[in-house]
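First the structure, then my questions, so here it is.
For this view, one protein chain was removed and the others were kept in their places.
Letters A and B mark the chains in the order given here, with residues in each chain numbered from 1 onward.
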Amino acid sequence: MSDLANPAKPSAPGVHPEPLWSLRPESDRASGDAVVSNFLLHWFPAKALKASLDWNYSMWLGTISAALLLLLVLSGMPLLFLYVPSVERAYQTVKDIEYVITFGSWIRSVHRLAAHLMVAAVALHLARVFLTGAYKNGSGRGQKREWNWVLGVAMLLLTLFLSFTGYLLPWDQLAYWAVTVGTNIASSIPFVGPKIRELLLGGRVIEQSTLIRFYVLHIVALPGLLGVLFVYHMWRIRKDGGLARADREALLRERAEVAPAPTKTYTLLGIARGTAPTIRASSVEAADATVNAVPDLTRRAAIVNFGTIAILSIMAVFIRSPLEEPANALVTPNPAKAPWYFLWLQEIVTDTTLHIGSFTINGALIGGVVLPGLLVTLLTLWPWLDRSPAGAAGVWFAKDRRTQNLVFILLAVVIVAFTLIGTFCRGPYWHFYWPWQVWPEIPGRI
Amino acid sequence: MIKDRRDFLLKLGTGCGIAALGAQAGASLRSLVPNVSYDAPTTVKLGLPAEYPDGLKFLPDERLFVFREGNTFHAISAVCTHLGCTVRAEALSQVVTTTVEGAPLRMTHKFMCPCHGSAYSGDGGNVSGPAPKPLAWFHLSVSPDDGQLIVDLAQEVGRDFRLTVG
Partner (left out) sequence: MERRTDSPYPRRDRPVLAIIGVLLVVSTVLFVRSDRMRDFWYYQYTFKQMVAEKLGEEKARSVPTGLQQIWVPALRRADRCVTCHQAVSWKGFETADEPYRTHPREPIRNHPIERFGCTPCHGGQGWAVDTYEAHGQVAHWEEPLLSRGLGEEYSLADDTNALLQMNCNVCHRYDRETKGMEAINHGKALLKDKGCRACHVINGRGGTIGPDLTNVGDKAPEQYDYTRMYGQRTAFAWHVAHFKEPRALISDTVMPNFHLTTKDAQALAMLVLSWRRASVPAEYVPGAPRTDPVTAEEAHVEQEMKTGPGAWFVKTGCFVCHSIGVFGVKSPAQIGPDLSNAVEDVQSRFGKTIDDFLANPTGTMSVVLSRQIILSPGQKQEAIRNLRAAFAEYQRQKEEGARRGGASKLQGSH
């Protein structure tokens, strides 16, 4: 038996007598062994930079997003058994989940809140990466952080699309008309728009074909794709030498050129040739700058994961999920709104209808397709358009990137403002109401 | 084995965490145990005992013969055990009183199936024709709320089953 004062020496290199040793390694060597021997730990490095672990730097937003994704998959499992994607039965099964399934209402709330929070977390993560310039390559050789950024943008779009497809499934008025608005915006893309809409809907109207398409996208295709990209995203981080801040740490130390190692180049498809990225050896070995990934990094990852699960579970007890009247193609709710993460789009769609003489350019085209298309393209290409030096990577509000950071913040504020306007200030008939003004009451049947 | 306070707290915390996560996983599984049934109900209310004459009453919707003898009731299925046709009851020329599975039974009818000619005796026993098994006897009870007879078409009983109505 061993105790903390006298840990047992392994009887041979690589042999560890204590159970669960890989979660509580007692030496640096055991810690290194852990990431090799324990499958669950295999994606961690052996040593992590203290600077990368900082709460203040990244706020662990990426991990929060991943934790939320995990929660979505876990809460989605029972829902898979309980929900039926048929236009005759969908609404009824959601009502059943709300009322007669044990814990059904809570599971559905977990799923819904995790979905909304994930959109927010992913957006915040993107903002953090932009504002710290972490899409830039630093001092390492062979880094390709700009591709990781592109992966991230792709995952953001996937997250939005996942949320959108899930939104339709309850088949209530909210779902039906939100999808009507969304797909109508898509159909305003010139030339291909109507075809895209037809492909999305499986026809010309939102019916059973649409529901089953959105369902399969939501439970198989999009999560699968997101999973693959997530894995690639993680792999790229390791290959790029860790967080951008890690490069910065290395810059502060004495330069010590280390020849690139000609061994073991890992590539996605095994077709690239070259050498492993060169990490300044000093940063990895600096005793005061790094800690063992196991258990320090893993403990923090556990804090973030379990913390997210705990907080979300508690929130879900108090915040119930809405369910409106059954979908009715003949009655449009007033007002009909897109989900909150598309409300800014809906707002600019209504604001950007141009009249030039007798020509009218549809707001759906400008506000719904052109503007967001431009923004997404700009966002995706920005790492190549960024002219700031490598030293600006991994720093919050670096001086060299001040202008682009300000523009980014401005755009973000505008988008948030439009979202808020769309949520609180748009009432029936999309008329503008100040928050203190009362919306007219929608009359009832009896 | 607990080494010291720190170790105790650690183990307590870990245990609680695992228990809580286990409970959440359990919740997911419990949600799959149905609380309400969408099956067609197998118990059917058949009306008050007073509405049944002495002798035989055929209920076409439930495919059931209900027999009454004073205050004693029993029910025999009219579904032929060969291929499921509804059998016909035919009055016996003479009433036969016999003991079936230890209980006395007054048999006034026999049963014949019009589809392939299976014949059953008054207690449902298959006597000739292609029927492989006797006619089923079903459980009868009195509903506690309004006193109607209730047949449970999912509960077969032996041929000594009698319901005595108070």
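Throughout what follows, a residue touches a chain if its C-beta (ideal position, glycine included) is under 8 Å from a C-beta of that chain, and two chains touch if they have at least 3 such contacts.
As the structure is a prediction and not an experimental result, all values here were calculated from the model.
Trainee: Based on the whole complex, identify which of A:195, A:238, A:299 or A:399 touches the chain you can't see.
Mentor: A:299
Trainee: Touching the missing chain, which residues of subunit A?
Mentor: Looking at subunit A, the ones touching the missing chain are residues 7, 9, 26-31, 53, 88, 92, 95-96, 98-100, 102-103, 105-106, 172-173, 287, 290-292, 295-296, 299-300, 302-303, 306-307, 309-311, 313-314, 316-317, 322-325, 330-331, 334, 441-446.
Trainee: Touching the absent chain: which residues on subunit B qualify?
Mentor: 9-10, 13-14, 16-17, 19-21, 23-24, 27, 35-38, 41, 45, 90-91, 93, 112, 114, 117, 143-147
Following the convention adopted for this analysis, only the chains that are shown with their structure count from here on.
Trainee: In whole angstrom, what separates the CA-based centres of subunit A and subunit B?
Mentor: The computed centroid separation for subunit A versus subunit B comes out at 55 Å.
Trainee: Would you mind writing out the residues of subunit B in touch with subunit A in their complex?
Mentor: For subunit B paired with subunit A, touching residues are 1, 3, 17, 21, 24, 27-33, 35-36.
Trainee: Under the stated contact criterion, what part of subunit A meets subunit B in this complex?
Mentor: So the residues of subunit A in touch with subunit B come to 1, 3-4, 74-75, 77-78, 81-82, 96, 100-104, 106-107, 306, 309, 313.
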